[in-house]
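For this depiction, one protein chain was excluded, whereas all remaining protein chains were kept in their positions.
And then chain A:
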């Protein structure tokens, strides 16, 4: 598989009144053609910041890219000028945003909002672009596209608006679609529809997708590979099977354990990860997760763990994988979880 996007040791800070916030602290990942990579993590873990950097959408006034490269088709897009980035945004890499209620211009017809990118990147004239916009609306499952194309966002429901946002992202057949929590603001039933739509569209266009979410249920549904982020770093990365059936990082265990499932025993309290994420203006020495990790070793407070290789596809940054570390079994509760995933997976097929 060819690498479409390679992010190497990306470090991004924000200058705030409270000091420098190290939002992304050395993130590396890559994206292959046609695959879906899910980036999972809690709020503030740096997942949106890393991907906004790929799009060049971070506010210039207070963002500092400390180091790193973002190679798109072998070219470092961090070095491109604003004019050159405009040619990549929307055309090569596009984005689906979290909140469909506010991400469309309220005073512009949806058709024109879809057509804009087409006119800009593909040189279509207005009539052609409108034709294409109608096509796209039909494609993302909006009934009566000929009528809808002339309507304004307030005439659409939330789910329908998100379909429009997806149509905008798809308009120029981009190589990569970054979906930043595209279902978080939607009703659960609509969430499933939107995920289904994105999967379908990917099958049709062969685009790669970076799917940002904090919902592991969504991950299992859409992703090929998963990167788990914590405190501005990727702590574990692997295929969906690696992460769900053979998780190695205690943080991943915590995430899997705190995921509610339908067959949970109601008398049992849902597991939560104790504590709060660290303050990134002053990130801790050693492993940032150590204070919340009951399996933490002494070395965790001193040195940051490197990425240990579990298999060719699976890496995790925890000292527990070091050959000298005590052997710690996956906790019982998480084991049960994994078994139930496996059972469900079997049932689905």
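Rule of thumb we're sticking to: a residue touches a chain if its C-beta (ideal position, glycine included) is under 8 Å from a C-beta of that chain, and two chains touch if they have at least 3 such contacts; residues count from 1.
We take it that contacts and distances are computed from a predicted model.
Student: When you check the chain that is not on display against UniProt, which of "pH regulation protein F", "LLM class flavin-dependent oxidoreductase", "Acetolactate synthase small subunit" or "ABC transporter permease" does it turn out to be?
Tutor: Answer from the record: the omitted chain is "ABC transporter permease".
Student: Using the touch definition up top, pick the residue from A:116, A:131, A:215 or A:279 that touches the left-out chain.
Tutor: Going through A:116, A:131, A:215 or A:279 one by one, A:116 is the residue touching the chain not shown.
Student: Which one, A:42, A:99 or A:279, makes contact with the chain that was left out?
Tutor: Selected residue, touching the omitted chain: A:99.
Student: Which parts of chain A are in contact with the chain that was left out?
Tutor: 55, 57, 82-83, 86-91, 94-95, 97, 99, 102-108, 113, 116-117, 120-121, 150, 152, 154, 165, 168-169
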